[in-house]
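Left out: one protein chain. Kept in place: all the others.
Right after this comes chain A.
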Amino acid sequence: MSATVLHTEVGVSDEKQAAAKSAGRRFGALVVRLGAIAAFAAIMAYFVIFAPGFTSTFNLINVVEQSAILGVLAYGMTAVIIGGGSDVTEGGIDLSIAANMGLCAAVYATLLSMGYGDFLSVMAAIAVGMAVGALNALAVVGLGILPLLATLAVLNVAAGMELTLTQNTVVGASSPLLGVLVSGSFFGISALAWALIVFSAVMIVVVHGTSFGLRLYAVGGHPEAARAAGISVPFYVSFTYVLSGFCAAVASILTVSRLSASTPGSGELLLSVLAAALLGTVFSRRFVPTMGGTLLSVLFIGLLANGFQLLNVSSYWVNGVQGALILLVVAITSFARGSEGSR
């Protein structure tokens, strides 16, 4: 809106200057973006050459398996950012997603340990996950609260409910479904790795291959234009929060299978989930989150921890490098955003 005002008021020469400035910034952003991708590639190349056993199929499948939970959560986060717009302060964000996974895992493990079968327990976990997502949607779309604050509040609700349910203890769980997820293997690829592959394929097709996905981007990018085109913005935004809750529930089943239990402390994953969703934007030319970009950054985060361990570099570095990369990406996105703003 301010841009149109600007257009009518500033002179032609000013406009030219602004255009040149914006082109310069855009060029700068491109350089930094390519630089970031080059840094990713350099780190990977280093691992390939120096980390013993890094490229073995066994190791790579391990990494895919290790990335499954983070991946599923990051897709939820990415969908929310796409639908709500990627403005860091006012755009879409779901801070409750990791805590929601913890709650779903607790519900799932508790029901299993009480003797309810897989079907009922899985359904209950998914229902709880989507209900928490719906609560987010209600707060953001219904009450108009900033997503950052709304989902922060819901984070606390979910974490509190998990604590009430489990009393902060480990709830052991075993079931036929968990057995398959833990030790199942098809075509030499473990079930957990398959879970990530299938989930990724579905997400990429839905978001990038359908008109539904296109509308989702429209809603996040230009809500006014989307509304003018007759798209129900509230519906799409609400949908992303419920989808994010669904992702949390799916991830919770994967996490219970991997840990043979629901354990406290799921909330810790939030930073990695945010990192994956934000890092993914450098793989897009317009710095928007994409499912493919998210997948790449999830795998990158997994490979980073793996490569460091194979090189026998302290695991403490992983957090440091992850943090530095987030800072870099957020800096790049604000840089690029700046060029859009002055356009």
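Quick notes on this one:
Keep this in mind: contacts are C-beta pairs under 8 Å (C-beta built on N, C-alpha and C of every residue); 3 or more make two chains touch, one makes a residue touch a chain; residues count from 1.
The rule we apply is simple: contacts and distances are computed from a predicted model.
Matching "Phosphate-import permease protein PhnE", "3-oxoacid CoA-transferase subunit B", "Periplasmic binding protein/LacI transcriptional regulator" or "Formate dehydrogenase iron-sulfur subunit" against the UniProt entry of the left-out chain gives the name "Periplasmic binding protein/LacI transcriptional regulator". Checked against the full complex, the one of A:I69, A:L177 or A:A191 touching the unshown chain is A:I69. Across A:T78, A:S121, A:S200 or A:T255, the residue that sits in touch with the chain not pictured is A:T255.
Those residues of chain A that touch the chain absent from the view are 52-53, 56, 58-59, 62, 65-66, 69, 167-170, 172, 182, 255, 258-261, 263-265, 268-269, 305-306, 309-310, 312, 314-316, 319.
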